[in-house]
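Could you have a look at this structure, given as structure tokens, before my questions?
What you see is the complex with one protein chain gone and the rest in place.
Here is chain A:
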Amino acid sequence: MSYFDQKVPPKREDRLKAVIAHQDSICGLAKRCEGKGGKSCLIDDGERGFTQGSICLLLPALAMLNTLPDNVVLLHSALGCGSCTHSQNANVRVGSAVRQGKARDGIWLSTALDETDVISGGEPKLEQAIIEADRRYRPATIAIVAGCVPGIIGDDIDGVAQKLQTQVSAKLLPVHCEGFKTKIWATAYDAVYHTIGRNLLEERGVTDPKPEEALAVLREQEREARTVNLMNVSSMGRVDEQELERLLTALGLEVNVFPVFSHPDSFVKATRAALSISTCPTHDDYFLGYLQERFDVPSIIRHMPIGIANTSLWLRDVAAVFGAEEQVERLIAVEEAELREALEEFRPLFQGKRVFISAGEFRALATANLLQEIGFEVVGIRSFHHDEFADEEYGKLAKEAKTDYVVDIANVQPFEEANLLNRLKPDLFLGHANGNMTAAKLGIPTHVIYNTGLAYIGYRGAYEIARRLHRQLKNPAYNRNLAANLWLPYTENWYGAEPFSYLNTRGRAENE
């Protein structure tokens, strides 16, 4: 039975054995992962006895859902869940401005479950909310997103959606984001893809065309044979999409970017493409498996097109599917030559500078690769989780590593990072959104490794990252001033302690 036949998608700790608490080194991980042949992760997950807050799957799920045009997000939870949309809305505004020509605010609603609802159940309120949202906004879709509260009091959002579907004009999309149920927030992508797969994908191809339409149908089929789905769950801004469209178009392909900012009506295209291409295995494996299984759309899910070599590897895989091997080599040769020449300007400032990188696993590793390519020495990596998809990436990095540097698998946990950075004293730090404050207050030059407005992807992205890092390093006074006048909230004892002191101590006091 397909996962998609279930109401709730599996969590990634079960499906992929993904882990969030582990201490290792680049060579250690490369060795563990080598030759495993894509079996699920062989590392047992740890637990920390001290933890800091991070995010839950609700946040990335909303980052996707809020971009969908003509969609209303209805949060079924306590009042605060989903308030993160206040920052995500900036991406919705900019993203719709560059794609559709007009800045548009997302519309999100909350059933704001209160004490009475917690006792008597929230389903009646949810039903009324769905009906009123449908009448007030007349959206194409309403995403009904469950947070922790309904997960504990037992509200059945799928049952409510099923009951009301015939009474409303919007398509109802139940999404399961009960935060306490999974510690791997990348389950968010599965949660959103799950509802897309169950509710929005229909085969609507013409099977028996009238004679006068036959030519048009044939032309459309020809087009589809060269159409690829380029998966974007919101980690690429328009500028990054454009770079990959440029490269894929050069191979004669037509690109269907999916699913962010895609109108629900256009989702049918995704089921008829010749190929789906992921830019990040952390995001898409669950859905691409489904497209293959149900619609026979094959996919490529390997390599992230960040960095020079990685971009070329990514392109070669795509070209091979369409028999364009020679064409792609010519393209790569020209692109790489132009880029390498352009990067020369920046190399002297980068050469030998030591860098620490922190982000989602695949992005951290691919970016580490790029930084090595442009002259930096990687001295540490913190990945938000680990799963099998990144196995090959550790090998790539270990080959180039000057020393066997630390790899911290941690769902953020800046206390470990503060300790590590204080020891390693790198010259540069790249961290995720909300992930640069530790390094910044330690006075280390920082740069955001993920921001949907900036360019990161492909050859253009490699150049733009280098250009931005060059700018950061030319005058790092801002962070230096912070460090001279502020301090992080950690005790002196903590800086003296071993950085992984709290790994695998959870529950120990009680067991002893």
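Keep this in mind: a contact is a pair of C-beta atoms (placed from the backbone, for glycine too) under 8 Å apart; a residue touches a chain by one contact, two chains touch by 3 or more; residues count from 1.
We adopt the following convention: contacts and distances are computed from a predicted model.
Of the candidates "Oxidoreductase nitrogenase component 1", "RNA polymerase sigma factor", "Aspartyl/glutamyl-tRNA(Asn/Gln) amidotransferase subunit C" or "Electron transfer flavoprotein subunit beta", the chain left out of this view carries the UniProt protein name "Oxidoreductase nitrogenase component 1". Which of A:25, A:67, A:88 or A:195 touches the hidden chain is settled by the complete complex: it is A:88.
Within the complete assembly, A:414 is the residue of A:139, A:414, A:445 or A:458 that touches the hidden chain. Contact with the chain not shown here comes from a single listed residue; of A:58, A:273, A:421 or A:462, that residue is A:58. Among A:16, A:74, A:160 or A:230, only A:74 touches the chain that is left out of the view.
Against the chain not displayed here, chain A makes contact via residues 49-59, 74, 77-90, 105, 107-115, 117-118, 125, 128-129, 132-133, 136-137, 148-149, 152-153, 179-181, 183, 185, 411-412, 414-415, 434-435, 437-438, 488-494, 502, 505-507, 509-510.
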